[in-house]
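For this view, one protein chain was removed and the others were kept in their places.
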Amino acid sequence: METSGGLGISLEVCGLSRVFGARRALDGVSFTLPEGAFLSIFGPNGAGKTTLLRVLSTLAPPSSGTATVLGKDVLEDASKLREHIGLISHNPLLYPDLSAEENLQFFADIYCLDCPQERIRELLSAVELDHRCLDIVRTFSRGMLQRLSIARALLHSPEMLFLDEPYSGLDPHAVDILDALLARIRKRHTFVMVSHDLEKGLELCSHALILAKGKVVLFEERNRIDVGEFKGLYRQTVGMGVS
Amino acid sequence: MELRTKEMLTSMGLYALLVLLVYHLAFSQVDSYDVTPIGAGLLWLAIVFTSLLGLNRSLVHEKDQGCLEALLLSPIDRPVIFFGKAAGNLLFLLIVEVIIVPLFHFLFLQNIEMSGAVWMLALALFVGSLGIAGVGTLLATMSVNTKGKDFILAVLFVPVMFPLLYAMVAALSAVITGEVLFPGEWVGEYWRALGLGAGYDAIMLLIAFGLYEFIIGA
Partner (left out) sequence: MGKTAEKAGFLGFSIDVWMYLLLGLGAVLTTVDLVLAFLFAPLVLGAGAGGTAVINGVAVSNQLLLSQKIFFFHVPVAISSFLVILFAAYYSIRFLMTRDKGFDIKARVATEVTLMLVVLTLITGDLWTRYEWDAWWVWEPRLTTYFILTLLVAGYFVLRNSVEDEERRAVYAAVFCIIAAVDAPISFMITRLVPTKMHPVVLRSGGGLTGIQLLAFLLGMFGMLMIAWVVFKLRERQEFASERIEALKAARES
């Protein structure tokens, strides 16, 4: 495992395809991402962004090619890998009939955490939900749900975080909290984010990837990207996806 | 492994009561009716309807908020998820049965001397519920991802469960009316039906267990 050094590779994708019949959701995707990076994936609808995220987070198997996350193959070492990754999606992935604390307790049990109480309290205060920790999740607003869902994803201190449109449907205040949270944990984690929001995605990322029709159109470090050119390319691919 | 609210028990229990009321409606034009010969069938029918409701809701809940996905992301093994879900559904079904079976007896079979002991009744109910919960969990996991959730579940569930229900109606029938209908041989027939039901459980649970991974992974 290369995770010891500062310049280790956290994510290595090689010729990754996901094919069913004539439909190619992913078509020979290859790239490598250094540890501690923040990758933003852009692309039109149906470009394969979510599929890529699902393959990387072991939810869907690749048809061919390999993906190695944190030095573990997504197929071979799936269950070991799952201990080290977290997912924040636009879906909260929480039980609506349990309280905030019970939800975290439930997932803490599943991940077999050592001293869950402490960790749960710490996370709840980090997402500013400690005053509502006994309330049933169903009564939460969209922003609160999303914050709790972040706490859930961070519960087991994953080294790699996957974000699937985390900003969609959030009010400005919730966006601020999410920004602050991401900034705080930025150093210790590697991020892969799927987003429609070009501005936000470019602002956060260290690497950017444009995906269209399951193929990589562009993969580049953020500081080598000219924003104007990048936007032009993005518009072009979006147009391509529509036609 | 799973906590759930009272809400579900209430709705399942209430639904079962409604089914019993509808039964009465079906007999309402007969002066004094005797449902004993078909009692076992009626009881299983109530259980099947209630379990359809419960199975469907147990997974719709999970699906809406993506909890199943959260479980899939966690390091627990996929088979454990199946066992957890099936055990949860089994538990719910058993609790509902504890309510509706005495109620059914009270409402429809009051004057009957039951042939078998209560444990025989309980055993038959358990064997039936085990199959319903196991296969039902698999089918419900499929049906929540389809367009006509509850309809699809019913369409798949009833024919697949048919052999088990057939055997269990026979077993329960032997317990309730055995002495009257097959004097002398009903105990043997009870065990035979129960054995067949258990065989069905064993085969189908094994298959459901083996195939569940494909279903939740899709």
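Note that the chains are named A and B in the order they appear, and that numbering of residues resets to 1 at the start of each chain.
One rule holds in what follows: contacts are C-beta pairs under 8 Å (C-beta built on N, C-alpha and C of every residue); 3 or more make two chains touch, one makes a residue touch a chain.
In this text, all values refer to a predicted model and were calculated from it rather than measured experimentally.
> With touch as defined up top, name the shown chains that contact the chain not shown.
A, B
> From the list B:M8, B:L59 or B:L196, which touches the chain that is not on show?
Answering carefully, the residue with contact to the hidden chain is B:L196.
> Across the whole complex, list the residues on subunit B that are touched by the chain not included here.
Those residues of subunit B that touch the unshown chain are 135, 138, 142, 145-148, 152, 155-156, 158-160, 162-164, 166-167, 170, 181-182, 185, 189, 192-193, 196, 199-200, 203-204, 207-208, 211, 214-215, 217-218.
> Take the complete complex as the reference. Which residues in subunit A touch the chain that isn't displayed?
Interface residues of subunit A facing the absent chain: 20-24, 61, 63, 213.
The criterion applied here is as follows: only the chains that are shown with their structure count from here on.
> In whole angstrom, how far does the Cα centroid of subunit A sit from the Cα centroid of subunit B?
Result: the chain centres lie 40 Å from each other.
> Quick check: in the complex, which residue numbers of subunit B touch subunit A?
Spelled out, the residues of subunit B in touch with subunit A are 1, 3-5, 7, 61, 64-67, 69-77, 217.
> Which residues of subunit A touch subunit B in the complex?
Subunit A reaches subunit B through residues 57-61, 79-80, 82-83, 85-87, 89, 91-98, 102, 106-107, 109-111, 152.
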